[in-house]
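Attaching a single structure in structure tokens format; questions to follow.
Yeah, one chain of the complex is gone here, protein chain that is, but the others are all in their spots.
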Amino acid sequence: MMMTQGPWMLALSASPKWLESLVERLFAYLPAWLTSSLAPTEVADFIVWPLIQIGVMLVVVLTAVAYLTLAERKVSAWIQVRVGPNRTGPLGLLQPAADGIKLLIKEDVIPFKADKTVFTLAPIISMVCAFIVLAVLPYGPHYASITNINIGLLFILSVSSVGVLGIILGGWASNSKYPLLGALRSSAQMVSYEAAIGLTIVSALIFTRTFSMQGIVEAQRSLGIWFVLFLFPSFIVFLISVVAETNRAPFDLAEAESELVGGFHTEYSGFRFSIFFIAEYANMVVVSAIGATLYLGGWYVPGMDWVAARLPEAYREAALTLMGVTAFAIKCGAILYLFIWMRWTFPRYRYDQLMELGWKWLMPAALANIALTATIFIVGKELGLVRSAGGVLQMDWQGKLFFTLAGLLSMFPILALLNAINRNSKSFNLRAQRTTIPVSTRKVKLSPGVKAA
Amino acid sequence: MYLVALVPFFPLLGFIVNGLFAKRLGFSEKVIGAIACAMVAASFVCSAAAVYEFSRHARDNKVQAAAKQREAELQARILGQGVAYDAKTDTKREAPEHKSDDHKEGAHEVVATPYVVTLFEWMPGGTLRLTLGASAGQTAEFSVKWAYQLDQLSGLYILFVTFVAFFIHLFAIGYMHGDPSFHRFFAYLNLFMFMMLNLVLGANFLMTFVGWEGVGLASYLLIGYYLKKPEAGTAAKKAFVMNRVGDFGLMLAMMATFAVFGTLDYADVMAMAKALPQEPFGLAALSFTTGTLTVIALLIFLGAAGKSAQIPLYTWLPDAMAGPTPVSALIHAATMVTAGVYLVARCNPLFQRAPTAMLTVAVIGIATAFVAATIGITQTDIKKALAYSTVSQLGYMFVGCGVGAFVAGVFHVVTHAFFKAQLFLGSGSVIHGGSPSGHQQEMTYYGNFRKYMPITFATMMLSLFAICGIIPFAGFFSKDEILAKTLHTPVFSHEVGLALYALGFLTAGVTAFYMTRLMCLTFFGKERFLEGPDFQEGHSEDHGDGHHAPASKDFHPHESPLVMTLPLMVLGAFAVVAGFAGVSEELTGGAFPNYVHHWLAPVMDATLYPEKPVAGVNWTEWLLAGASVVWALVMMGLAYFLYVIRPELPEKLAQTLRPLYTLSYRKWFWDEFIDVYLVGAFKKLSLGAWGVDFVVDSIVNLFAWLARASSVIFRTVQTGLMQNYALVMALGIFLFIAGMGYPLFKELFMPTDRPSPPPTPQTSRAAQP
Amino acid sequence: MLLVGWEAVFFWMLTLVALFAAVFTVSARNPVHCALFLISTLIAKGALFLLLRAEFVAGAQILVYVGGILVLFLFVLMLVNTRSEVENPFNRQDKVGAFIAALVGLAILGAVTYTQQRGGFFKTKPSADRMAIENAKPDPNAPAGVISADTETLGVTLYTRAVLPFEIASVLLLMAIVGSVLLARDRRQEETYD
Amino acid sequence: MNAIPLVTHHTETLFDSEQMVLSMGPQHPSTHGVLRVILKLDGERVVDLDCDIGYLHRGAEKIFENRLYPMIAPYFDRLDYIAAVSNGLLYVETVEKAMGLEVPPRAQYLRVILTELNRLSSHLLWLATHALDIGGFTVFLYAFREREEILKIFENFFGARLTCHAFRIGGMTYDAYPEFEAQVRAFCDLFPKRLEEYETLLNENRIWLGRTVGIGIISAEDAISLGLTGAPLRGSGVDYDVRKTDPYECYADLEFDIPIGENGDTFDRYLVRMEEMRQSRRIIMQALDRLPDGPVMGKVPKVIRVPAGEVYHSIEGPKGELGLYLVSDGGTKPYRLRMRPASFVNLGALRKMAVGSLVSDVVAVIGSLDIVLGEIDR
Partner (left out) sequence: MMTFLALAASWAARQASEPSLMERYVQGLKEVDASKFLVLSAIIFSLGMGGVLIRRNIIVIFMSVELMLSAANLNFIAFARYWQTQGGLYAYNGHVMTIFVIVVAAAEAALGLGLLLALYRNRETIAADEINLLKW
């Protein structure tokens, strides 16, 4: 069992030179007992530089999350032929800040019979789990990514699965019926859709050959292609599942206000509520980042290396980083826009319909996709269209064409399978069930009515 | 060589495909029939190729020499030179020299050289001690292999079995057309074929027994094929149960065989049996000490009698006619029922050493032949009449075996297979086309069918001549040879032979009479088919489809389609020519070779009754043959006279000879005898079993009470609380660790006189890389 | 030494978390709190797995245990009424049980101490299949701070050496699925489907 | 309805048995006011439910007995505040019927135009809230956009957006303002396109179909025996519309069709109301075309006294048949004024429709019943 070791990839990117020299200079002023066991390079690499990165990331992402709320309101306003927030600041740009302040200074109510510890803990769990994931996202090449661990994707999945606890505990600790129902709904929902997400990611792993987020991007970079072409069915399943995973409409059953008032956060108010709120939006950012990384090439855009090579040596890395971060942001934004668009267009699923969608549509689709993708990969390998060299795939344009076509064509067997599974379902073909129901209002059976006597 | 193993494989494949998938995959009748026929055809082709290959192999001198060598070694074992027989190692050991019989050296130039194809070891049984016969006290390895043996006898059998079966399958496609469970029928037929070939090709008694039981099963399933006919189910059960009686004998025979010979392989058993002396004649032979082989042979014959429907186990065969006609043709005429003959012929060395058994076989055979023939005279159901004819012919075969003319018996099996299968298929054709419902079997509602079914009529006439023994049809040669051999039997005294011959001769006439009667009633005389119950209002015949409206009166019997008439023609042709394969050399004086005789010679033991060389044309034989042909013709004429020219006479005759008629019509009261004296007695006996019940129950209850009384103490521990149990478990774990570890603790913490452990244990560990 | 330096510091921190959380798991009155503490100890153990270079197992532990099993526990806790348990979370045999559990723990600790005092765990070196050793050993040339090939190695091991248990485990899971579906049906569903 | 007691506060045990009692409302986003629905749940499935009403009770019918006939009219605007015009029409027509007054044709046509506009606004509000209950927020705002147009016309005509009141006993207070006809025509030209917009969002939407098709089914027999009227009745396939069976005002002169559903489920009720909007527009266009000139107020006594006796009159309101039973002792005040509110009767079908479905379906069914608590509680 010979294993091919992957190309070594740094878990932490090295700090810039200026930082190292700065730390070295700082060391002169520090007491000896502190500096004796630490090398300045290490301190710079492992402590100072990551902290700086984390700080920057937090600021950027928090701002992004804040403005995501604004964006959602703006986009929804456009969709609904409204104007949207426009009073606080130019174009309503200060609206998030105003909302934040409002929520901060509101009274923080803890219900009398609530389990106070857990009630307090729940939003923190949600928020922490949403933000911890940000550490492993590949925002860009080089300096733009904080860390690169070899189980990056698994880490994200695990942590976001812990995030469910926030909702469950929040609902439970409120000691109220609507929150409890919301919590039950959402825990069932998230556990179910996590399975679909995990399975659909497995099919993507066949091409990425690694869990590492940077490694996934590098895999697409070395091929010069985005995996969405190879994994189109998987991408679709992923998109639908993550919408459910983040409790967004049309899967927002946990907080369906027309049914459960506010769902799991009915009893939350003030800042605790805003923490849940932020966590939800941070989760959106995270899943869109995963989608962008897995399927849309992460920070990689075809041709960016070509552009960078044309630039002077000194600016090359900086330019690459800049381009990468921008591309990543745009891709995330595109997926986020899709989320918002979906939310303001679709009505809400019912609980059983949601479960049916998860278990009878997405799950079989993901499973079938694993089998199909693996088969396609093996076929491609046997045809000599793809080679694995040092843990990295290599293929020519024939291979890319083959996998693209095969990926698209694999939609058909998957759809056939879904058809076969759900054929007997009551809600399989509502259009067909409407044969007894008029197709549109214009075809309502119009009776001339009883004429006046 | 491994072609042999393919022969049973194809029908098995057909069984699996048709039985498991045909309905699910929605195969049409054509596909199902094609699969079944193709499988049997493939089986036939394989058999032909295998037999051809074998015939070349058997003539090889080196093979012959090796076979003789092995035979000699085996015979040395059985004659008890004090060396335990061990099939695995005997070739390596030095065979002790033994006095060879002079007649043996010169008697048979060729010995049986069977192909044995072993697929796997089926029953590894370990070492067992032999308890009977010459080698009692020795040990032997009980090892039964799943092996197929192709020799001259089984080769002949598989050829005609697959050949006839193919045409019967073909016929069945037409006959069973429109049946709701068409696939099931053909699956069963293929299962039967697989089992029959297993029976014939099996290299040891147990393999044969598998086939033996398998054909029994298939026969059961096929007799009871019409699930809605109650009498079919009863007949199936009857056949199964009566066969069990025979199988019981066969099983005992197998046990005894192993106890005597230490093996169940035919080749070894027969080779060893040849070395044994002949056993005494008479009742003295009926014990294991003086007549081991006699007992074995009688038990084998019990099995054979069950399978081949001999007295006293013959009544199931006529009842078995409740199954579809192709089944009757294939199983209950051509193949399965001849398995008994096959077994007796296969074990001919055993039988030849047991003259008592030979006489039993001959007497029962001739009795069956005569009784069945007399019953056949009065039957009105066409298939039952044919069934009694079959029983009668089987009796002939056993007579042949019983008088030592095994070749003639086997030859009659072959010819009988052709003409009787043809007759059954012909009757099937008549049944199929003779009434609107296609189920009318009563000959009283037939008549003058030759106008409507010319092909059926013509081909059946050929078979009629064959079964009546008219020269030169097939039946003549085989039956006449049996009769001739009976007269000149070397086994018994001349008087016994004469008596057997006389009865046989009489029976031949009766056969000719009732067969001609059957033909006359069916194909000649007045047209009576419009009187049938199908045309009566509200006829209650239950044949599954349940339509009770009377059929239209403008019905005419019609000829069957080609798929049914083709087998009739082919088999009819064989009924004409098959006899020439075994023309007795006594008749021709060796001018025309007796192929069957020469072919089968290696498997027939000639040590006791060596062949007399044929000097020339034996005119006595010709005389006898002429007499029997004339006798048969006379009886045929009588039948024609009674049933065509003067059809009112038989009724008067029956009135006149009332007791004889009743005896024949009621089948010699055999069923009644079984019902009253066997079944009734058993029922009465079982009433007395309640006492046993009481005793056994009391003992069991006593133990139960004891257990309950003793558990009064122990059940207080059972709190039913899961954690209590877990607590005790944990305590046990602790005690286990503590008990195991206490010496080690002691060693560690209280070192007395042992060297102390290294001072710094951590550093002694291997450094990390 | 498995861990030195900062890793040792993290080890002690995580050990304390795991230990105390385990204690509270057993002793907390409210079952939901028990579950929370169990989650804490499991996460701490996952971090310990990371220290032991078992990244994939750490991820799987958190994903399956915390994200799956514990969520299931909480789900069931919400479905069943547990208020009466809060008053008295321990049963009648609590003192004996605690004592025996402590005894078992002491015994195991003694065994560990004994083997350590006797000079390490297993003195026998594994038989020298050099090729396999080369494969199984982490690359000594790998620089610090480089991501390891743990997942790949584990995957290859799972699908080569341990493929039979792997299949058995999958069958076990299938049985668990079928069994739990059967068990969890309520009466109405049973009447509907039986 | 007596399956469960009204007071159901079991706080100490949430899942005492397998059933949970959930109080939906009176403060709940989707109970359309202050309706309180007490649900008995098995998991998410509704085992039983009960409606608790009366949170908005004002004693309107008692108040009527102490007011002069002209003074009563504005109270009717406050009953079904979504369809104030229809309610006002009901009252004035009843009194006119009792007194045998003739209403001038122009007033009749204007009344029809205004009530049909009001029907449109009511249906639009229904569509908005129904879609919102099922989660389609965008439809809500789309429908409000059109409703706003109608409310602008109302504001111009009545001077009020919600409590529109211009009908007097015997005619109307004032004639239409000059741009009225042009504005209504403009709206009617625009409206079909907007309707298509809604249908684009909903009609073929899988989720919408999943939430409405086969939900809250009520058969025609049940609908009749429960006394349902309006869209819930017609959605089940019963051809009944007061405008056709018992035409009032000038409806007999106008051509329009009554949409009939087939399955009686939420989706059919949705379809019926959508088609009713088209038909209302058709009525408005016809009425505008035929709008005669002339006075809007007939001859009415100075002091309105209704002859002693009793009279019942009903009209087709947006939510169903609105009936008014007037008992007069010949004085200036009614002896008894009893209303048959459509919403109240329709709400009675909720239990029949929703028991056995999920909580979410209850919301959808309430939405499809189109109730207004002001009318139910009075």
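Letters are used for the chains, namely A, B, C and D, taken in the order the chains are written, and counting of residues starts over at 1 for each.
Going forward, a residue touches a chain if its C-beta (ideal position, glycine included) is under 8 Å from a C-beta of that chain, and two chains touch if they have at least 3 such contacts.
All of these numbers come straight from a predicted model, not from anything done at the bench.
> Taking the whole complex into account, name the chains on display that the unshown chain touches.
B, C
> By the contact criterion defined above, which parts of chain B meet the unshown chain? Give residue numbers in ascending order.
718-723, 725-727, 730, 745-746, 748-751, 756, 759-760, 762, 765-766, 768-769
> Going by the touch rule given at the top, which residues of chain C touch the chain that is not shown?
Residues 1-4, 7-8, 11-12, 15, 18-19, 22-23, 25-26, 31, 34-35, 38, 41-42, 45, 48-49, 52-54, 56-57, 60-61, 64-65, 68-69, 72-73, 76-77, 79-80, 82, 84-85, 88-94, 96-98, 100-102, 104-106, 108-109, 112, 115-116, 121, 125-127, 129, 132-133, 136-138, 150, 153-154, 157-158, 161-162, 165, 169, 172-173, 175-177, 179-184, 186-187 of chain C touch the chain that is not shown.
One rule holds for everything that comes next: only the chains that are shown with their structure count from here on.
> With respect to inter-chain C-beta contacts, which pair, B-C or A-D, contains the greater number?
Of B-C and A-D, it is A-D that has more C-beta pairs in contact.
> Among the chains, which one keeps its Cα centre farthest from the Cα centre of chain B?
Farthest by centroid: D.
> Chain B to chain D: how many Å between their CA centres?
90
> Express in whole angstrom the distance between the two chain centres, defined as the mean CA positions of chain B and chain C.
Taking the mean C-alpha position of each chain, the two centres sit 66 Å apart.
> Which residues belonging to chain D are in contact with no fewer than two other chains?
14
> In chain C, which residues are in touch with two or more of the other chains?
Only 78-79 qualify.
> If you look only at chain B, which of its residues touch chain C in the complex?
Interface residues on the chain B side: 723-724, 727, 730-731, 733-734, 737-738, 741, 744-745, 748, 757-758, 761-762, 764-766, 768-769.
> For chain D, which residues are in contact with chain A within the complex?
11, 14, 20, 22-23, 28-30, 44, 131-138, 141-142, 145, 199, 201-211, 213-214, 239, 241, 243-247, 252, 256-263, 265, 267-268, 271-272, 274-275, 278, 358-361, 363
> Within the complex, which stretch of chain C touches chain A?
Against chain A, the touching part of chain C is residues 5, 30, 32-33, 36, 39, 43, 55-56, 58-60, 62-63, 66-68, 70-72, 74-75, 77-79, 132, 135, 139, 142-143, 145-153, 156-157, 160.
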